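Read through the structure below, which is laid out as structure tokens, and then see the notes.
One protein chain omitted, others in place.
And then chain A:
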Amino acid sequence: MSELFYDAAPNATRVAPPRPTEREYPDKPEEVILFGTCVVDLFFPEAGLDAIRLLEREGIRVHFPEAQSCCGQPAWTTGYAREAREVARAQLDILDAGIPVVVPSGSCAGMFRQHYRELFAEEPDTLKRVESLEARTFELTEFLLKVCKVQWQDAGQPTRIALHTSCSARREMNTHLHARELLGTLGNVERINHDHESECCGFGGTFSVRMPEVSGAMVKDKTRSLMDTGADEMVTADGGCLMNINGSLDKQKQSFRGRHLASFLWERVSGEGAV
């Protein structure tokens, strides 16, 4: 930054504003809560189970509160704040135990860490609990990389993959960096960049049904650039994107598929399921 700019600014803005600091990570805890997310719960439960296995492999005891459901994001992004708030409150109640919460989906983790405070902006007491949840919430790959500091041996056959990162996960949780770094530790995995990699797959929750024409054009472009990589498969750490991309591939009668990153990682490190 040229000094000129800051010197040119009047008093209130004379000083270079502080940049947000990197998140500080705690030591590896003994136990965590897994928040499965509603999409994984119903459509990709194996990915949730693989997340549990990956955590257990690091010697962590995993709790799965039976009362959990959805983070509230679908209603929140559609404009139904009141409904979203009540669902969010229910999750807050069961995640209050004070131990880390690991989420196998960047956008849901982002909901906890960025948007709960907007939902409860007018409830100071709840806001305190939200702050605690914010500090304890980790996206799965972030947790494995930064908190568990995993050291893996790749037990799988050589493979080539493309990585898709959900937009909110990328912008709110830096998930793309964490996933890339984790995949980089796997010796037999070659990650291939795809065209317009950082561009949205077109899901956007209810956007996909409110604007099916535009959303459809976006997911078509995304699936084409994924397939153009010649990779064996696509991996992603977000259930919504996965449902969108796989549903579109299936509709197009393509054999190429995406898989949840948790399942891919578990297969690589456990050697299970490798063909």
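Everything below uses one rule, namely that a residue touches a chain if its C-beta (ideal position, glycine included) is under 8 Å from a C-beta of that chain, and two chains touch if they have at least 3 such contacts; residues count from 1.
Here, contacts and distances are computed from a predicted model.
Per its UniProt entry, the chain excluded from the display bears the name "Iron-sulfur cluster-binding protein", taken from "Dihydroorotase", "sn-glycerol-3-phosphate transport system permease protein UgpA", "Iron-sulfur cluster-binding protein" or "Gluconate 2-dehydrogenase subunit 3". Checked against the hidden chain, the listed residues A:I52, A:L133 or A:L182 yield one contact partner: A:I52.
The chain that is not drawn here is touched, among residues A:K28, A:R129 or A:R171, by A:R171.
Within the complete assembly, A:V40 is the residue of A:V40, A:A109, A:L182 or A:A237 that touches the hidden chain.
Only one residue in the set A:T141, A:S215 or A:T229 touches the chain that does not appear here, and it is A:S215. Taking the complete complex into account, residues 1-2, 4-6, 8-10, 12-13, 16-17, 19, 31, 33-34, 36, 38, 40-46, 48-49, 52, 61-70, 72, 74-81, 83, 86-87, 89-90, 93-97, 118, 167-168, 171-172, 198-200, 202-221, 243-244, 247-248, 250-251 of chain A touch the chain not shown.
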